[in-house]
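A single protein chain has been omitted from the complex, and every remaining protein chain is retained in its original position.
When the chains are written out, they are named A, B and C in that same order, and each has its own residue count from 1.
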Amino acid sequence: VAPDVPSALGHPDVQAVLIASATITHAAYISLAARAGKPILCEKPIDLDLARVRKCRADLAEHPVPVQIGFNRRFDPGHAAIRKAVQSGEIGRLEKLIITSRDPCEPPVDYLRASGGLFRDMMIHDFDMTRFILGEEVVELTAMGSAAPGTAAASIGDLHTAMVTMKSTSGVLCHINCSRHASYGYDQRIEAFGPEGMLISNNVTATNLERYGNDVTSAREPLLHFFIERYQASYQAELRSFIRSVKEGVPPSPSFEDGERALAMADAALESLQTRAMVPLCT
Amino acid sequence: VAPDVPSALGHPDVQAVLIASATITHAAYISLAARAGKPILCEKPIDLDLARVRKCRADLAEHPVPVQIGFNRRFDPGHAAIRKAVQSGEIGRLEKLIITSRDPCEPPVDYLRASGGLFRDMMIHDFDMTRFILGEEVVELTAMGSAAPGTAAASIGDLHTAMVTMKSTSGVLCHINCSRHASYGYDQRIEAFGPEGMLISNNVTATNLERYGNDVTSAREPLLHFFIERYQASYQAELRSFIRSVKEGVPPSPSFEDGERALAMADAALESLQTRAMVPLCT
Amino acid sequence: VAPDVPSALGHPDVQAVLIASATITHAAYISLAARAGKPILCEKPIDLDLARVRKCRADLAEHPVPVQIGFNRRFDPGHAAIRKAVQSGEIGRLEKLIITSRDPCEPPVDYLRASGGLFRDMMIHDFDMTRFILGEEVVELTAMGSAAPGTAAASIGDLHTAMVTMKSTSGVLCHINCSRHASYGYDQRIEAFGPEGMLISNNVTATNLERYGNDVTSAREPLLHFFIERYQASYQAELRSFIRSVKEGVPPSPSFEDGERALAMADAALESLQTRAMVPLCT
Partner (left out) sequence: VAPDVPSALGHPDVQAVLIASATITHAAYISLAARAGKPILCEKPIDLDLARVRKCRADLAEHPVPVQIGFNRRFDPGHAAIRKAVQSGEIGRLEKLIITSRDPCEPPVDYLRASGGLFRDMMIHDFDMTRFILGEEVVELTAMGSAAPGTAAASIGDLHTAMVTMKSTSGVLCHINCSRHASYGYDQRIEAFGPEGMLISNNVTATNLERYGNDVTSAREPLLHFFIERYQASYQAELRSFIRSVKEGVPPSPSFEDGERALAMADAALESLQTRAMVPLCT
């Protein structure tokens, strides 16, 4: 933590604190901002260590302030529309949820080393999205993963690609498949299935230009490159939502608990990978 | 006409006559088959000369037999579904019809020389499709066209590409755009527009395979190459329809008059191209 | 013109003038701003009367200032991508251009009365788009139109729907089809065709959500409602472009001449509608 932060946080002009620093500093800054009585918008993950997250939660219990965790994808118009349609019963009682989540290219090995691994760094977004759309908890999961030789992930014993399958309290089957790379761009899709139909929040392109070329194929525009482009609108909506929550005095969402639960799911996935067994989750 | 045809046509085992020979022979074979009292399925066009078509019609008046003209596209499932939806009022009173019709590549110059030109050889299908979907006649039209230097069409004074705009009895605006080539395959689309909506009969591909490649684009399968592939089902349905008509004793469709009217539209388009004016059509 | 405008325009704090008032006032404000030496961004159309537009141009010749006309659609990412691809030769020498342009619903009759008619009020955007993508002038055009009984347009002798076909200097065939209504939303599509392929700038939806419902159909999201939603990004880019032009001292685009030429095309379309003949255009 930077030495001048504590006093700066206490300044009366500071109405709220946005934490977008390195993950390792999140919990400390949350505790400091809470002690200063300031509402907090903190980037995900809260921390890579569930014990430290729980200690941070204890701090917040003593110094309660509104806390929002930066699961920006909840604010994506397409994903939010799926959640809304599912919760309104448009497809009946949800039966299945399938999330595809692939980054365009593997980050550098230094980033990976500090990342906490694929489950905590990347799939944590999808664990949160699962809970967001379900509107209930996951009770058990199994995980599989691999890293092709020659990938940075393989060189440090991390995963390059993974599949997790889950069951929720009410019996919904959920599947997440993640990859650290996708040669065709940032692949972000969600499919919800129920007795009355199916909803797909599909990928997004920069324009709706279609090209029918000389080689007799028709091509749509490439997918947007990465999260900066794909989730631009969601970052803006996330911030607006936080500001509105603080101004109107209503609890912000996603909450600290949402951040904690997503991390617990990542830990369970890692455990399943190691034990090759189904892992139950507290609900 | 081959010398042994007349007697062969009279053979009692011949139940019907299919005329798929060179265009120049169609009218003569129609007259022969009519004199022999046989139902006829004749490839389009009836003839390139409207006067000869009318003479053939006079022959048929003397020797009435069922005649179906080979406008196979009326039997395409997508195009037929547009016609049905329009006629059933699904989009309200039709306001606009837009037909796109592009062959994959220019035929040899010898074919073009005998073809009667783009309007009579190629756009005649689209003139028929216009009348089929409208369910009424076209009252006037204007045409524009061109042939890029270096095309076979240019070398013989024919058109390589053309646009025709028409108005129907009840005021529907119609547009056909035709090209002798399309680098991406056989392009056959129909769009109908009315106060209650729009219908598009879109292009067809061999499979629904999608490819998301290394160059970050997503490509759908190529369009089917040409009419043999694209209209395979329609040729089969055309023949089944003719056989059923003959068996059940109901008049086949499209009729001889349909063939005559489409040719009259082609002639009007040619006249408009030469006079640079709107050309009225008898209805 | 409001009485306090002239002096206000002269104020040194005024760096540029944006004219978004009623069409009837555009020309007068342009002249005033030009006399005050201020760069101008003026909404389309410059005026409904070509004579007055030319008089305004004479004023600008005496008091030259940068002028940009508000053809915002040139800044739409999809349409701009078509122009760029066409101009870069991606589909070879352009052969055909087809523009579909339909508003979601007819404006009130009072708006229509003052609008100058469908060609000058609505299709003027598409005339500009034609020139923008062609990169050259149109040399002749023919027009057809109609207004269904019961429409506001019919009640005042205006058009409700229209088709215009054009030829450019180098022989490109162009087609615009416009409607004052579309039950399914704002329909804005552009198709460019050449020997090496086809490009389509397709409609835009709010999200990429797909719905597969109980009635066994799959539905994509509705089209965006109207120009405010559909061309939001283009309005923003238009303004940024104007500001950059003024700052960098480069001539803004689209220019005053672009505004004048689009109006001349609208007048020619009206003439063709009345004379039922091909109308040549000065180039």
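The working rule: a residue touches a chain if its C-beta (ideal position, glycine included) is under 8 Å from a C-beta of that chain, and two chains touch if they have at least 3 such contacts.
If you're wondering where the values come from, they're calculated on a predicted model, not measured in any experiment.
Asker: Would you list the chains present here that the left-out chain is in contact with?
Answerer: The chain that is not shown is in contact with A, B, C.
Asker: Using the definition of touch stated at the top, determine which of C:25, C:170 or C:183 touches the missing chain.
Answerer: C:183
Asker: Which listed residue (A:161, A:188 or A:218) would be found touching the missing chain in the intact complex?
Answerer: A:161
Asker: Write down which of B:37, B:77 or B:280 is the residue touching the left-out chain.
Answerer: B:77
Asker: Given the full complex, what residues of chain B touch the hidden partner chain?
Answerer: 77-78, 81-82, 85, 90, 196-204, 206-214
Asker: On chain C, what residues meet the omitted chain?
Answerer: 182-185, 211-214, 216-223
Asker: Go through chain A and note every residue touching the omitted chain.
Answerer: Touching the chain left out of view, chain A contributes residues 93, 95-96, 98, 100, 102, 142, 144-146, 148, 161-163, 165-167, 171, 173, 175, 177, 179, 181-184, 187, 193, 195-198, 276-278.
The rule is simple: only the chains that are shown with their structure count from here on.
Asker: Based on mean C-alpha positions, which chain is nearest the centroid of every protein C-alpha shown?
Answerer: Per-chain C-alpha centroids ranked by distance to the global centroid put C first.
Asker: Centroid from C-alpha atoms only, then distance chain B to chain C, rounded to Å. What do you get?
Answerer: Distance between chain centres, rounded to whole Å: 36 Å.
Asker: Hey, how far is the Cα centre of chain A from the one of chain B, in Å?
Answerer: 56
Asker: What's the distance between the Cα centroids of chain A and chain C, rounded to whole Å?
Answerer: The mean C-alpha positions of chain A and chain C differ by 43 Å.
Asker: Identify all positions of chain C at which a residue touches two or more other chains, and write them in rising order.
Answerer: In chain C, the residues touching two or more other chains are 196-198.
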